[in-house]
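Here the complex is missing a single protein chain, while all its other protein chains stay put.
Labels for the chains are A and B, by order of writing; each one numbers its residues from 1.
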Amino acid sequence: MARTRAATTTPERPQGQSDNPENETVQAPPAPRRKPGQARPNQPPMFGGLSGSRRNVLDLDDFSKEEIEHILLSADGMNEVLSRDVRKTPTLRGKTILTLFFENSTRTRVSFEQAGKVLGADVINVSASASSVSKGESLLNTVRTLEAMKIDVLVMRHPHSGAPYFVASKIDAAVVNAGDGTHAHPTQSLLDLYTMRRHLGDIAGKKVTIIGDLHFSRVARSDVWGLRKMGAEVTVCGPPTLLPYGLRPGTEQDESAAFTGVKVVDRVEEALEGADVVMALRIQRERQDSGNLPDLREYSKLYGINSERLALASPGALLMHPGPMNEGIEISSDVAHGAQAVIEEQVSNGVAIRMAVLYMLCARSRGGE
Amino acid sequence: MSKPIAITGGRVIDPAQGIDRLADVLLKDGVVQAVTDAPGNAPDGYEVIDATGLVVAPGFIDIHTHLREPGLEHKETIATGTRAAAAGGFTTICAMPNTEPNQDNASTVEWVLRTGREQGVVRVLAIGAVTLERAGKRLVEMAELADAGVIGFSDDGNPVADPNIMRQALTYSQVTGLPIINHCEEPSIAGAGQMQMGVIASHLGLAGVPSEAETVMVERDIALAELTGGRLHIAHLSTRRAVEAVRRAKERGLRVTAEATPHHVSITDAWVYGLGGATPDDGALSTVAYDTNTKVNPPLRTNDDVDAVVEGLADGTIDMIATDHAPHAATDKECTYQEAAHGISNIETAFGSCMVPVHAGTLSLEDLIERMTAAPARFLGRELGSLKPGLPADVVVLDPASEWTVDPSAFFSKGKNTPLAGTTLKGRVVTTLYAGEVVHEAGVAVE
Partner (left out) sequence: MSQRHDGLENQGRLIMSAEQLRRALVRISHEILERNERPVAIVGLHSRGVELARRIADLITSIEGVETDFGTLDPRLYRDDPDSASIKPVVPSEITFPVDGRPVVLVDDVLYTGRTIRAALDAIRDFGRPSSIQLAVLVDRGHRELPIRADYVGKNVPTAWGEEVRVMLEEVDGTDGVTLLRQSEATAYSLNPGGGQS
């Protein structure tokens, strides 16, 4: 499992224009399982500084800014391929990508499938229901079977946080997290960052406001990691019962945790002021059933994004939503389809981003080791 | 009957008798013969166990062990569980009733005790359920179970959630004079929580259990104990507020006792990251995160809670260490965190874990040994946990300074589920004797 390359150095070079061989860094073996009291050895990013040695895409927390840039740049190249008449390249020919979704999702699964197919890979879709299989045993056995079938990439979505970490520790194939419980959704965040970049240019210093059910949102968590790495200023706002633990106005979050460096504001009007990007999160019906909210009507009244509220943001601010939308609840129909909304573009950018991610991962297995 | 044994040259610590000196311990005919005034006086004809440089103490007593038999033999059996106990230095263990069938009736209790006598490597006592099927609705026939030999009642695994049932249990149990051992966890607050509520749970996207789930029920039970006059024992006390509640209750002279587990005195919720308690630099998770071996009930708590539990042990608020040894089969843990069963297999690492605060200077070795010997013996009301002449020859020889690496594949327990795999503990059990026979020797396979 451990791969090492000779450490080399590369001088400063202009972006994307150099034929100079790339920076290759040592990839340390996975951290020793547990040593109490001993600080974890300083490990270089798994992506190995663009050497294609990244094994998995589980969340954006272990991506460097350079890696994120790399993917955003490649997505431009992939978008060009998608604009051609012949939307197919032989890049991943002979590679097998398996999508294993334990939660329904048409758009994300189709997005991954298209991404793989445009790049020439074989894509197999497996749909499983977490409740219809006996607990535990089945996930492990399923994974072992897949391992035996020699797949190259496993794209998985599962209702339990941490499931792809468990799977990645058991199989050799690259694992791409298409959403795990309430924990992470890295490719969604990458496409969010890409969308922002296409409209606003450099993300550093931009004000991004995320409104809604942050506690249960894996998209928000990954977005915050990505935005922090890219230097954006993040503000969040939502009902007090739906804020992540410890995130109250005025509190400081542990440096190493999710939502570090994020500003918390209780009134949505204040949160929207001067924002360059407004991200409305989906509010789920379950929240009113489980007692987090009295009902959705009140949520909409206090936090719903409508044209009046959107006007508080910067002129030309982007309105984003991870989808699917509950029009009339967290977002009004008129702004959802209005000039500032880039929601459909988020979806189409998703294919290009996922192509870039798959390309990056498969380059590893094609690597000259 | 085997030869008489002299355990020579060790530092004998027997808190029940107030002994702490270099001495020889003489065992004959399965009972303790004497603790000599000074070492070097072993009579002829005695088999010698050299304990120079080591500590000699009464065999540990665990009042909270899950032996899984009958019904869950894939996780553990009485044979493997007692062998594991011996390796952990325990010569008396108490089988919790969450077996299949539950120990909520006399014949199951009798079966467990008989199997313990026939197949157990060390002494097995039994705990009866509080309610039928531990469902929290109807009390068991407590007198009947007391006659069968139970040492107390617990629905462990489950709390006695209904306050009125708890009240009746505390009242009715006085017929037997035995304690109600409650697993204090208010279900409606704990909800679907997977680990301690906090920043780490939020980071990992795992539902959190607030500490108040424990505190609320501890305070309730203390009030009920006061109301009813029953004997209350709090299982696996783990939070600061709850420790404080018990301290106040004792100050008021209430009949409340409490126990704490080896993991709650040594490791925290940070271990869920899979890095041996370290937090990942810059927060990036790796594939060792979501270590299901850390999933336990009550969950691993915060540093502050661990400090409070250690303080509680040091000042006697918490009377004893009880392992809550919870072995599971691999399939119960090789899955997502949410699917994983709760529990840590810890009876073989208990002493090592409990030595963490001793080495940190926050708990003395003598107090630790008291909490593992004299205190549980008092709780049981039995003549055990001491090297008084005439008591069973249950002895443990310890090396408090020996460093060793935890290797679950070498466990005698069927349960390999420990977050300590690959970590180093400082403090190990060298030899365990039960009724005058060696039942465990470090590094030696003993039948």
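In this section, a residue touches a chain if its C-beta (ideal position, glycine included) is under 8 Å from a C-beta of that chain, and two chains touch if they have at least 3 such contacts.
Given the structure is predicted, the values throughout are model-derived calculations rather than measurements.
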item	value
Chains still shown that are in contact with the chain withheld from the display	A
Omitted-chain contact residue, chosen from A:L119, A:L190, A:V262 or A:I353	A:L119
Residue in contact with the excluded chain [from A:K65, A:K88 or A:H337]	A:K88
Touch residues of subunit A, complete complex, unshown partner	6, 8-14, 16-22, 24, 50-52, 69-71, 73-74, 76-81, 84, 86, 88-91, 119, 356, 359-360, 363, 366-369
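Definition applied: only the chains that are shown with their structure count from here on.
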item	value
Residues on subunit B engaged by subunit A in the complex (per definition of touch)	197-206, 208, 267, 271, 274-292, 331-332, 334-340, 419-424
List of subunit A residues in touch with subunit B within their complex	30-40, 42, 56, 58-59, 61-62, 135-137, 139-140, 158, 160-163, 165-166, 168-169, 180-184, 215, 218, 221, 225, 244-247, 253-260
